[in-house]
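Only a single protein chain was left out; the remaining protein chains are all shown in position.
Chain naming follows the written order as A and B, and within any one chain the residues start at number 1.
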Amino acid sequence: MTVVATTPLIRVDDLHVYLGESHVLQGVSFEVPEGGVTALLGRNGVGKTTTLRAMMGLVPRRGTVTLAGEDTTRLQTHAIVRRGVGYVPEDRDVFAGLTVDENLRLAERGPNARYGLVYELFPELKQRGAQRAGTLSGGQQQMVAIARALLNDNPVLLVDEPTKGLAPLLVTDVAAALERAAELTTVLLVEQNLAVVARVAQQVVVLDMGTVVHAGPAAELLGDPDRVRALLGVAGGSH
Amino acid sequence: MLLTITGLGLGAMYFLIASGLSLIYGLMGVLNFAHGALLTVGAYATWWMSTKVDGGPGTKLLAGALFGIAVGAVLAALIELVLIRPLYRRPIEQVLVTVGLALVLNALVEAIWGFDARPFPVPSWLIDTTSILGASIPNDRFVEIAAAAVVLVGLNAFLRFTRYGLIIRAGVENRAMVTALGIDVRRAFTLVFAIGGALAALAGVLSGVYFGVVDPGRGTSLLIFAFIVVVIGGFGSIGGTAVAAVAVGLIQQYANYYASSGLGDLAVVLLLAIVLLLKPEGLAPKVAH
Partner (left out) sequence: MSRLRPLLVPAALLALLAVVPLLSLDIPVLFGGPLDSPGTLGLLALCLVFAGVALTYDLLFGTTGLLSFGHALYFALGVYLTTIALTKWEWGLVQTLLVVAGVGIVVPLVLGAISLRVGGIAFAMVTLAFAQAGQVLVQKNPDELTGGEEGLGLNFEPIPDFFVGVLNTRNLYWLALGYAAVVFVIVRWAVASSPGHVLEAIRENERRVEVIGLQPFRFKLLAFVLASFLATIGGVVWLFVLGTGASPQVTTASFTLTLLVMVVIGGAGTRYGALLGGFLYTLADQRLGTLSGSSTVEGLPSVLETPLSEPLFILGTLFILLVFFVPGGLASLGRRLRLLRRSAGLETR
């Protein structure tokens, strides 16, 4: 049976997450089509990071998360990742006590790690291989975090605010890396910087009050500044 | 000189116990109260095997020690798999289980072999003394220091050069992120527990040589000092544990001798209180579990 081209790679159905007493996700449902970048947008604190963490199995969740047709809701985090998910967390979470090389080596999941691709995108990582990751700048740590996710041939990348706190020049670098990644895999990107979203994303999903309030082509939403302001509370552009 | 070497010898034993404890707490967040019991079981297993083997005390000791360390490792692995792993998300219950386990194991040892101390097979060359700088030092001290040094180097090598060592180092920093890289940390947990068990058993063997006998209370009495060493040295840090172990061993010996017997223990306890009150955050694991 041939797989229909429009079958979404990721499906999230009625996702509920409680953090403490707070009902953060109240039935989030959306789809991510295969290929390219889908951006997950919303105001601060609305639950975008929590959504990614729930998909990764890092927080207890109710609902259904389907990756490439497989229900991953009951799986543990490492099992989900082994199915082919790369994760770039919001705080980068590189291991400060390990060197850059060791951080990358740890992420290897097989003999075909794509060091060529990673060093091509981030040549600095090759130079600083023996440097302890804790001594890297924020931008360099971000490179390590993204490189980790790209090292393996993951069909899915979950990327959480990769440009947060970065200088404009680095933001451009990250955006370029994301574009390159999107050629090879499907990316679900949480991002507050709408310029980056405009550049890399084809689809957008908007969260508000614990549910999805909008989903559709990126260009359509971003071309409507009033709508953008209403849904996201910011004018178009980086903050 | 005798004091220094003896202090180092004591510190060596503390290091062996404390390094396992430190790794276990650093990686798994479990305060393993059963560690002392693992030491006692290891020591008794060594003693038991030595009574079954024919030959001189050296052979008995070696055979016993190999057996005892193996028992320590296997028992620790079993404990982790059966009792600790199922309580993964319940850290308080994990600690409580180790408390109960300590009671059970110590009671078992007492039940089988009684309260009285059992003589440990110690080859005569260990009891003999060597003269260094005018002081007569029992040779067993050197063995203990050597053993601890070997373990220190070995552990560091393991942590730096092997994949599991990498996983453990990363896991001590941020366990969740390690799983987010697709690694099943639970296997590392069992490994760390087994290593801890083996090291505790080794400490048990050495304590048998040091004291000449084994008794059921050995593990518990050494465990408290090991805890102090771990807290002072920093959880999850092998180097820190080594330094703290040496410090504690030396302080204990010197204070006991120069002040009065028993004061050394007080001094160590005081040291712990001071360190904790000055740097409580610096001694907690770097990232919350």
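Heads up, the rule we're going with is that a residue touches a chain if its C-beta (ideal position, glycine included) is under 8 Å from a C-beta of that chain, and two chains touch if they have at least 3 such contacts.
Everything numeric in this text was worked out from a predicted model, so none of it was measured.
K.L.:
Where does the absent chain touch, in terms of which shown chains it meets?
P.N.:
Missing chain, whole complex, touching shown chains: B.
K.L.:
Of the residues listed, B:87, B:117 or B:159, which one is in contact with the missing chain?
P.N.:
The one listed residue touching the chain not shown is B:87.
K.L.:
I'm checking contacts with the chain that's been left out. Which of B:53, B:176, B:213 or B:276 qualifies?
P.N.:
The missing chain is touched by B:276.
K.L.:
Just one of B:1, B:66, B:103 or B:127 touches the chain that is missing; which is it?
P.N.:
With B:1, B:66, B:103 or B:127 as choices, the missing chain is touched by B:103.
K.L.:
Kindly note down the residues of chain B that lie in touch with the hidden chain.
P.N.:
Interface with the chain not displayed, on the chain B side: 31, 33, 83, 86-87, 90, 93, 96-97, 99-104, 106-108, 110-112, 220, 224, 227-228, 231, 260-263, 265-266, 269-270, 272-273, 276-277, 280, 283-284.
Simple rule for what comes next: only the chains that are shown with their structure count from here on.
K.L.:
Quick one: chain A and chain B, Cα centre-to-centre, how many Å?
P.N.:
43
K.L.:
Which of the residues in chain A end up touching chain B in this complex?
P.N.:
Interface residues on the chain A side: 56, 58, 76-79, 81-82, 87, 89, 93, 95-98, 102, 105-107, 109, 148.
K.L.:
Taking the touch rule as given, give the residues of chain B at its contact with chain A in the complex, in rising order.
P.N.:
Residue list for chain B touching chain A: 166-167, 169-170, 173-174, 176-185.
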